[in-house]
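My structure is below; once you've seen it, I'll send some questions.
Of the protein chains in this complex, all but one are displayed in their positions.
Up next is subunit A:
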Amino acid sequence: MTVETPLIGGPQPVASNNEDSPLNGVKIGVVTFPGSLDDRDAVRAVRLAGGSAIHLWHGDHDLHDVDAVIIPGGFSYGDYLRAGAISRFAPLMEQITAAASGGADALPVLGICNGFQVLTEAHLLPGSMIKNNSLHFICRDQRLRVENAGTFWTSEYAQDEELVIPLKNQDGQFVADNRTLDELEGEGRVVFRYVDGNPNGSRRDIAGISNIAGNVVGLMPHPEHAVEAGFGPDSSARGEVGVRGGTDGLGIFTSVLKKLVG
């Protein structure tokens, strides 16, 4: 399967691979900041899941009527001050924060890695990320457990289902005070937890969390790098797969598409 890589630069829709699918009408915006790295991978993941992807530019003031937003991984603004700190004040982030904080029809937002860091800096999610306790940049295939299959971004998984997706970061240690951690646990807002070893010292093995409504989810590992056989991890939580055959991350993207189609 070949996936055309569109040029970054404008909010042109990138149609899904299957134009007959009802999911094709769902428009997922992917934000590009200066220093974003995985924006094209997120666009590709949306297409492979059957949706339409729209490139959004951080300096824009318009969400272009997208139905959901993905804030991708990378090093936005070079991570110079703190990871995600400067991106929080980008014009588009103000639009996203307002839309994601609404009531029942709040905008679904997914933050992956640096995107998760941006969501904590924007106060859409609690806590923060500090350097990995090993001080090393970690790049490995990581096993996670879905602890809440009720969010916009996890509904295609079973409760407690495990998945293997790549993890790659330096500032991945999730921290929050104990009261916040207890709240997250009590309200079912720990969405993903590391299994088979905590890679970075994250409090209570937390890999991803959500807001109360479940429309905003952030996680450190990268589901968009495990969506197509031949280009994913060498392993899967579902059993043996071929070389680079892991596609456990695809469900994140089909979850939001199916939720939005209803």
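We take it that a residue touches a chain if its C-beta (ideal position, glycine included) is under 8 Å from a C-beta of that chain, and two chains touch if they have at least 3 such contacts; residues count from 1.
Throughout what follows, contacts and distances are computed from a predicted model.
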item	value
Undepicted complex member, UniProt protein name, chosen from "Phosphoribosylformylglycinamidine synthase subunit PurS", "Phosphate transport system permease protein", "Maltose ABC transporter substrate-binding protein" or "DNA 3'-5' helicase II"	"Phosphoribosylformylglycinamidine synthase subunit PurS"
Option touching the unshown chain, where A:Leu81, A:Ala158 or A:Val243 are the choices	A:Leu81
Listed residues A:His64, A:Lys131 or A:Arg244, member touching the removed chain	A:Lys131
Listed residues A:Thr120, A:Gln142 or A:Asn215, member touching the removed chain	A:Thr120
Positions on subunit A contacted by the hidden chain, ascending	81-82, 85-86, 89, 120-121, 126-128, 130-133, 135, 173, 175-177, 201
